[in-house]
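For this depiction, one protein chain was excluded, whereas all remaining protein chains were kept in their positions.
Chains here go by letter, A and B, matching the order in which they are written, and residues are numbered from 1 within each.
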Amino acid sequence: MEAHHVSNLLVALLLLGAAATGRALWRNRLWREALTELWRRRRLSLLTIALFISVGLLDSVAWIGGEVAGEDLLASHEARSVIDRLFLKPAEGSYSAPFATHTFYNKQPLVAPAGHPFGTDILGRDVFHRTLKGVRVALLIGGFTSLIAIPLALLLGIRAGYFGGRFDDMVFFVMSTLASIPSLLLLIALILVLGRGTWQVCVALGITSWVGLCRVTRGETLKLRELDYIQAAKALGVSNGRILLRHILPNLMHLVIVTFVLLFSQLVLSEATLAYLGIGVDGSWGQMIDQARTELSREPVIYWNIAAAGAAMFTLLLAVNYVGDALRDILDPRTLREDA
Amino acid sequence: MLAYILRRLGYGVGVVFGVLFVLFVLFFQIATPDDIARRALGEKARAQDIEDWKANNGYDRPLWPWQDFRDNQLFTHYHSMLRFDFGRSDVDGTPIARRLREGVAPSLTITVPIFVLSLLLTVLLGLFVAFFRETYIDIAGVFLCVLGMSVSILLYIIGGQFLIGKLLHWFPISGFDLDPSVMLRFIALPVMIGVLSAAGGDVRFYRTVFVEETGRDYVRTARAKGAGELRVMLRHVLRNSLIPILTRVVVTIPFLFVGSLLLENFFGIPGLGSLTVDSIQQNDFRTLRVIVFVFSLMFIGGQIATDISYAAVDSRVRLE
Partner (left out) sequence: MSAALEIEELSISFPVAGQRVRVVDEVTLQIQPGEVLALVGESGSGKSMIALGCLRLVPKPGRVDAGRVLLHGRDLMPLSVPEMRKLRGASLAMIFQEPMTSLSPVVTVGEQVAEAILLHEKVTRKAAHARCVELFERVGIPDAGARTHAYPHQLSGGLKQRVMIAMALSTRPRVLIADEPTTALDVTIQAQILELLRELQRETDSAILLITHDFGIVNELADRVAVLYAGRLVEEAPRETLLHRPRHPYTQGLLRSMPGSVVKGERLEEIAGTLPPLTELPAGCRFATRCARVFEPCHESTPASLQLAPEHSAFCFAVAEEEGG
């Protein structure tokens, strides 16, 4: 199976999963109230995030064939996403400013005059196109990493907190060991030994970020375990598995969701730092910013690359952080003060 | 108390051994000596060259004790690291310990001012915003914090360099000199950027701590005594918030290093951050392994020190 088939399939699975989760949450009265409250407080941020997610999903649905830019033979055999298909103009010669009609330095006429709202980069590629492609990378970093970190943290945290004993000691030791290595250094070391690339970066980010959530889940499970209704369920002979699934896990969901939202922005920021060190993910905003670094010292200044990538990243993170802030307020005003 | 200190130290030693094990797995098992040699020599290196390189750089022995009990990499790794015998760089053969020593002073010249200034500034701003809690100043303050947290440190650095160094010409864009008379000119910009980039998250955190503390009963008592709001904040709230502040400070110390990693490289300061970036770019695995170990060691030491000082300062902390 080719890469774009996997991607298409994942999009379908993701949409199904999101629909199912949404339905489940909506059926629970408390969650419905929390979500309504969130919508009331953070309408603009939620819409912004929805817009970004739509772009990311559209960029993940790809197929081969169809109209291509100019005479580009290579492109006609590549899988191109919906977003790619919106940009059918061939590359320009070099830099051009936003909505310019000629290239920036040697004033050659453009193939698409005034057709590049964010200008073009050194290779003449449309910056708006690249910025939009960055959305998918950012969501991938946040999403894929969470897919690694959250299940791991939940599995270990709940088991350790609920059963205690030697397993708990072991998990606790592993957590304190990993937490003792400054996370950026661990991240760098992991990527260097795993090699550079998208999934390596996500795995490395996953390994460095599960500890925080695991600590929270373990602590909360320890507290929940002592609560009367859990004790009562035990006394009634309810199996451990059922208690974990029916009573403990649902009571941790708010922690997981808030941690995930707050983690997301940290992951994207970390990737930008990694991009600067040359070990980031290809096509990310961090990489765009990193590549645009020297452009600011040119005369006259090339600003649109860094501005586009920076603004896109900032907008997404601001919306996510703002939603995360409100979520924390709504779901848990006390225990989740600020551990992340 | 003594028993607690000993137990805490014992656990710390255990964690150090754990960290060393993680490093061993990463740098010997996942990235095998063959990989390391190939990275150093290039993908097309001949098998014989790789063997020679491994022999020259001490990577040619078996990894695990069950392969060779007396002579194995695991033992050597633990033995040399714990004796601070760090060996020579994989790339250019310079002693790693010397490079670390050389990097300490330049690093400290920017991390220490960043640390002190940002602590003072963020605690004060946190108090200020908390003082005006539930007013528009508070709402605006929190929004500014979230705004600041949403900007990548890359943008802070590039933007700061561009704005102050290039447009306003206040400070040189990069460079370094340990001579105190000119040093200030070089470190001013990186320090400013370092303080600013972390301010959002810190201020918001301290505000939360202070606001939570103002809701406590003893604050009401202080008000009922006739203490003014400013006095309540400075004498009662701040004093009771010291523990969360201390915890936060210890937790952020490694992040300080992260910030300086980029700052040093950007501004051409030849410190530990630059050393790290260089070893990443040159695939210098041994130097990187040492750097990770040294910083983890400092972090573990810091954590133990905080835990013990909690126990000493505040006997409310249960000695677990």
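The rule we apply is simple: a residue touches a chain if its C-beta (ideal position, glycine included) is under 8 Å from a C-beta of that chain, and two chains touch if they have at least 3 such contacts.
What you are looking at is a predicted structure, and each value in this text was computed from that prediction instead of being measured.
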item	value
Visible chains in contact with the missing one	B
Candidates B:G14, B:P65, B:P95 or B:G228 - the one touching the absent chain	B:G228
Sites on chain B contacted by the missing partner chain, in the whole complex	134, 215-218, 220-228, 235-236, 239-240, 242, 314-316
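Please note the rule applied: only the chains that are shown with their structure count from here on.
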item	value
Distance from chain B to chain A - Cα centre to Cα centre, in angstrom	24
Interfacial residue positions of chain B with respect to chain A in the complex	11, 14-15, 18-19, 21-23, 26-27, 30-31, 35, 142, 146-147, 149-155, 158, 161-162, 166, 204-205, 208-209, 212, 254-255, 257-258, 261-262, 265, 276-277, 280-281, 283, 285, 288-289, 291-292, 295-296, 299-300, 303
In the complex, chain A residues that touch chain B	173-174, 176-178, 180-186, 188-190, 192-194, 265, 269, 272-273, 275-279, 286, 289-290, 293, 296-297, 306, 310, 313-314, 317-318, 320-322, 325, 337-338
